[in-house]
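See structure below.
Shown here: the complex without one of its protein chains, the others still in place.
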Amino acid sequence: MASGVKPRVKVPKTAAAGDTITIKTLISHKMESGQRKDDDGNVIPRSIINRFTCDFNGQNVIDIALEPAISTNPYFQFEAIAPESGEFKFTWYDDDGDVYETTKKIEVS
Amino acid sequence: MNLKPWMTLAVAGFAGMAFAQDSNTLAIEGDAFVTETAAPAHMENVDTIYSGWRFRSSETQALETDDFDNPAFVFVDQGIDLFDKVEGTENKSCSSCHENVEDFAGLRTQLPRVDDGELVTMENLVNECRTERMGAEPWKYSGGQMTAVTALIGLQSRGMPMDVAIDGDAAPFWEKGKELYYTRVGQLDMSCSNCHEDNYGVMIRADHLSQGQINGFPTYRLKNAKLNSIHGRFKGCMKNIRATPFKEGGAEFKALELYLASRGQGLSVETPSVRN
Partner (left out) sequence: MKLTRRNLLILSSASVAATAMGSLPAFATLTDDAIAELTGGAELGEGAITLTAPEIAENGNTVPIEVSAPGAVAITLFADGNPVPNVATFNFGPLSAERSASTRIRLATTQNVVAVAKMEDGSFQMAKANVKVTIGGCGG
């Protein structure tokens, strides 16, 4: 597990059916680009979050492919529709094979 | 920002208030903050003091107005976890004694302060608890764990005005800090005042010089995408003018921190702030 990786998401607790819901996500991750060199001049290998997905009750909202140019502590804001009450699932995939997940429920009236 | 008038000003040798602080007002999560106020009486050369927030670009300023958009909060979350973590021979966590972190409201505004004849900073207080009451190892002065917890504690005073004591027991430390502020050091032979008092508002290369206030520390810097401590910033500044930096947590930086905190008297605590 890459150390110190912590997700944070912001989802409203309630919404009316058909509303556009703004979702904000952040995850603490160094996003080592593979461009930096260490003190001995050796390239520090790339180690980033390379994919982020958001699903709602099993259906996909957004699927993002990340490259090293995404800043440290990757941040995304996007809009979703929730046709019924349920759960958003957020997943981040690390180059090193780790997968980080968090979920948020929403009540839709 | 049109290039031409700027170049004309430079040519005229007039390094004046070409790009002074903007007039934006700061509201975080809807609450108003004081980013501008009359300078305290002891500042002879400055009339109005401004938070560093006022010198940043509008995109950077926007990051601080929402607690989600503010990238520092992912470290505050880490601070919450650390606050509850049991460590040391006494099998305690911070929360074993300090049940509610909210009870720290006001602490950030008064530090550094004199305890038993010694000037102490927030980092000193944290490590004192860790070593003497938790039986745990002290944290590195500006390391990730310390900045996460000082951000969490400082956050409890967010919105409250800076208000350090500079008289009585604090006076000799304050005088020392003031002397350091105005002393030139380093290969570039510069003092803090050369930039932050004589030239705030002016561009130094592409950087918009602030007054060097510390009301928002620890601060999330875009430059290194993490929280930075007060002494860490002092160290960076000294290295930039090619001086051998004083020790973090040492007498000089603590005295300087007290003096700088007093220069921000009345500004709202913005911890954890966002800067460049």
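Just so it is clear, A and B label the chains in written order, and each chain counts residues from 1 on its own.
Note that in this section contacts are C-beta pairs under 8 Å (C-beta built on N, C-alpha and C of every residue); 3 or more make two chains touch, one makes a residue touch a chain.
Keep in mind that this is a model prediction, so the values were computed, not measured.
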TODO: Taking the complete complex into account, tell me which visible chains touch the one left out.
DONE: A, B
TODO: Looking beyond the chains shown, say which of B:Thr25, B:Ser57, B:Asn91 or B:Thr183 touches the absent one.
DONE: B:Ser57
Open item on the list: So one chain is hidden, and I want to know which residue out of A:Ser33, A:Ser47 or A:Ser85 touches that hidden chain in the complete assembly.
Closed with: A:Ser33
Open item on the list: Tell me which of A:Val5, A:Ile81 or A:Val108 is the one touching the absent chain.
Closed with: A:Ile81
Open item on the list: List every residue of chain A that touches the chain not included in the displayed model.
Closed with: 20-21, 33, 35, 55-56, 59-72, 74-83
Open item on the list: Could you pull out which residues of chain B are in touch with the chain that's been left out?
Closed with: 1, 56-57, 59-60, 62-63, 71, 203-207, 209, 221-225, 236-237, 239-241, 276
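Everything below uses one rule, namely that only the chains that are shown with their structure count from here on.
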Open item on the list: Taking the mean of the C-alpha atoms as each chain's centre, how many Å separate chain A from chain B?
Closed with: 30
Task: Residues of chain A touching chain B in the complex - done: 4, 6, 8, 10, 24, 26-28, 71-73, 75
Task: Residue numbers on chain B that touch chain A, as the complex places them - done: 68-69, 71, 73-75, 77-78, 144, 225-226
